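Below: one structure in structure tokens.
All protein chains but one are shown in place.
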Amino acid sequence: MSKFDKGALFLGLAFLLFAILVVFVWVPLDTESGLLQKVRRRWLIGDALAPSVAGLMIAVGACAQIFEGVTGAQRRQCAGQHIPTPAGGLTSANLGFALCALLVLLASFQIMRWFGPAAVALLGEQFGIEASYRALRDTVPWKYLGYVAGGFVLILASVVAVERRLSLRALLLAILAPLVIAMLYDLPFDDLLLPPNGDL
Amino acid sequence: MGYWDHVWLGIVAVFTANPVFEIFGLPIGTTLVMVAAGFALGIVVGATPGLAGPMAMAIALPILISIFGVRESALLPVLGFLIGIMKGATLGGAVPAILFNTPGTPDAMLTAYDGYPLAQRGLARKALKTAHFASASGDTFSDLVLFSSAPVLAIAVERFLDLPEKTGLIILSLSFIAALVGRSPAKGLISAGLGLLVAYVGKGEDFYPRLSFGQEALNDGFPIVTVVLGVLILGEAFKSMEALIRGGPEASTQAKIAEATDNRFGFAELRACWRYIRTSAVIGTAIGALPGIGSTLAATLGYAAGRRDWARRNPGKPGFGTGRIEGVAATEAANSAVSGANLIPVLSLGIPGNAAAVFLILAMESIGGFNPGPSVFKLHGGVTGEVANPELVVVFGIFAAMMLANLLNWSCGGLFMRWVGVLVHVPKQLLLPVVLLLTLTAIYVQLTSLTAIYMTLGFGLLGYVMRRLDMSVLPFVIAFILARNLEDTARQAFAATGGDALFLLHSPLALAFTLTAGLVVVLAIRRARMADHEPLDRGH
Partner (left out) sequence: MHTHTQRTGLPALVANLALVLVLGASAPALAEWKPAGPIKLIIAFTAGGGADTIARATAEEIENRKGWSILPEQVTGKGGLNAALALIKEPADGTAIAMVVSETLAYNNVAAGNPVELDQFTPLTTVAGFQMGIVAKAEKGWTSFADVIAAAQAGEVIRFGTMSAKLSDLSYLLGAANGVEFNTVQVRGGKGVLDGVQAGDLDLGFMAGLQTKGVAAGDLVNLATALSNPLVQTPDAPSMADFGVDFDADGYFMFIAPAGLSDEARSALTGAIIAAVSDTSTRAGGVIAKSFGGAQTIHGEALETMLLEQESSSEELLDAVSE
């Protein structure tokens, strides 16, 4: 087995590159004052110093990581503990999972955001309501619509993804859990806003 | 007002302030009820694989803030509840480790080494009783050390440390956390550096919010809850979800094992375990007092020390790992002794040592009126005044709440713990999505903006990737929390010394802190390189 640990080495190189970008590109271009600035005839620490120190810390870590990669230290350490090799533990399958999870979550929250206003726009007239959703965001039942709909999608999608089938249990949970959480916050507390009602 | 007046006010604040109800004319204070409720919840949560103390603290905090508001009278009930969870979860963590060989936390992993074999021999109750006794002992010892040393340390810091030394001390703590928390000091440094970087987005002195790419949502940086909950809670939830999706849904059946006849934990058992509990309590307390080195290492070291000691004294007999109550005792005493001592750096320096401490600091920051650090230990400006220092009263309130939790632990913790063991255990795939929705809702309720939710999801992704890369997330979170303090103190030290760029090197103490910080990092990296020559003793 070669001493060389490619995964660890690449990880170190990636972070070294990132740190260099932080210190020499991002921080100088995206801060107003420099490392130090002269104010009222005195030198003071500017806004760029602290993030540069953070970048330096990442760079030191990255160099050590490269060093550990070259000597294969991490792999040996893990071999001694029956733990799978950590570096390079991020596979494309992992990234695929993360992407899917994010998409499901984002979709749930978009539904949460727009379900209520859409319902008011479509059904408001039938119920004889002229007000906008904004004016109704503290009124039952309108204020719960988006939250319960978005929560339903979130929970149902997650459970189905694991169980690989649609069960009655999953459906019940997806309907009841958002309702219970909504009640938990909304009934006892007057001032609290459930999502998405603070964004209006 | 004197020291003891503050102690008394703190005790009164916990036991009788804002009474919820009365028993025989004795008012029962809100905080008292909250500590008890938190403790009970903590045991349940600790005993539920897939949940853990910090996760419960994270979810409870926004709800608690909704209940009690952000006024000063909210501090003790909220902190009391969180402390209750922290202590309860430590105890509860032993339950699934012993009964099902599924430790909920890494600390409890070593408990399973001896606890599960005992359970298989029908001695589950004996193992649970041992775990309870050891845990309560370690916890109480650690709290006593906290009560006596935190004020002394704080006063020393206040008296001997000027702004440059304070800056040096924060750098030292950071390097400690970065180099020693995870398996790899290199990744620890990267993790801590990322935490600092994220904390510095938006939050500068200039009007333009630095590092924000001109995004208005970042005008005041990333809200602390989005970062902490995203990386700690969502990251873990993503990882567990993935494991579930790949591994299929969790089965919840357990084989029944007939109980053995002798399930007592009596004087004989106490005598057998006492020396291991003693050693482990000291190890756990010492480790807990150092910022960043959590209960897992404490449990590991306590177990390892106990195992060596037992083997030396009982040559030839089957040792730890074969189902010895001494093994359970050594682990549980060590990991429980961490929680009290962990508050030493929190209260006296404002530096969190582990995830539980992070949430206590988060509570203090969210509610306001209590800024942990040396100044809280002042008797009203150091001079006898008429008025009490409200922050010192809170400190003693916290101590009283901890003692209260210990009393609960000794009196009914063991019973409750064994009772929780028979609770049905909810399949993880049903628990996780609900926890996720609850956490995100809690964040929204506090920040009232979907942007905050999206930020949290982003940090959840970061936490997930870091976990996959075996990069410890704790240095990230702790560095994030310390970042502002570090920059502020450095700015102030620089200004106060009239622009001395070498302020870190000009006083002996500041120089010592800075050099030690560098040394810690260098030694940790060297040790990692030598790892194969001298393998770490990690039990198995």
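A and B are the chain letters, set down in written order, and residue numbers restart from 1 in every chain.
Heads up, the rule we're going with is that a residue touches a chain if its C-beta (ideal position, glycine included) is under 8 Å from a C-beta of that chain, and two chains touch if they have at least 3 such contacts.
Predicted model, so just to flag it, every value in this text is computed and none were measured.
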Could you tell me which displayed chains border the chain that was left out of the figure? A, B
Specify the residue from the set B:P374, B:G397, B:G413 or B:G460 that touches the hidden chain. B:P374
Decide which residue listed in B:L415, B:A496 or B:L523 touches the omitted chain of the complex. B:A496
To test your reading of the contact rule: which positions on chain B touch the chain that is missing from view? 69-72, 158, 162-163, 166, 202-203, 205, 207, 209, 216, 219-221, 366-369, 371, 373-375, 378, 380-383, 385-387, 447-448, 488, 491-492, 495-498
What chain A residues would touch the chain not displayed? 39-42, 131, 134-138, 191, 193, 198
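Just so it is clear, only the chains that are shown with their structure count from here on.
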How many angstrom between the C-alpha centroids of chain B and chain A? 23
Write out the stretch or stretches of chain A touching chain B in their complex. 11-12, 15, 19, 22, 26-27, 30-33, 36, 42-51, 53-65, 67-68, 71, 73-74, 76-78, 80-81, 86-87, 89-90, 94, 97-98, 101-102, 105-106, 109, 112-113, 147, 151, 154-155, 158-159, 161-164, 169-170, 173, 177-178, 181, 184-185, 188-189, 192-199
Quick one: in the complex, what on chain B touches chain A? 63, 66-67, 178, 183-194, 196-197, 200, 204-208, 210-213, 238, 241-242, 244-245, 248-249, 429-430, 432-434, 436-438, 440-441, 444-445, 447-450, 453-454, 457, 461, 464-465, 468-470, 483, 486-487, 490-491, 494-495, 498-499, 501, 521, 525, 528-529, 531-532, 535-536, 538
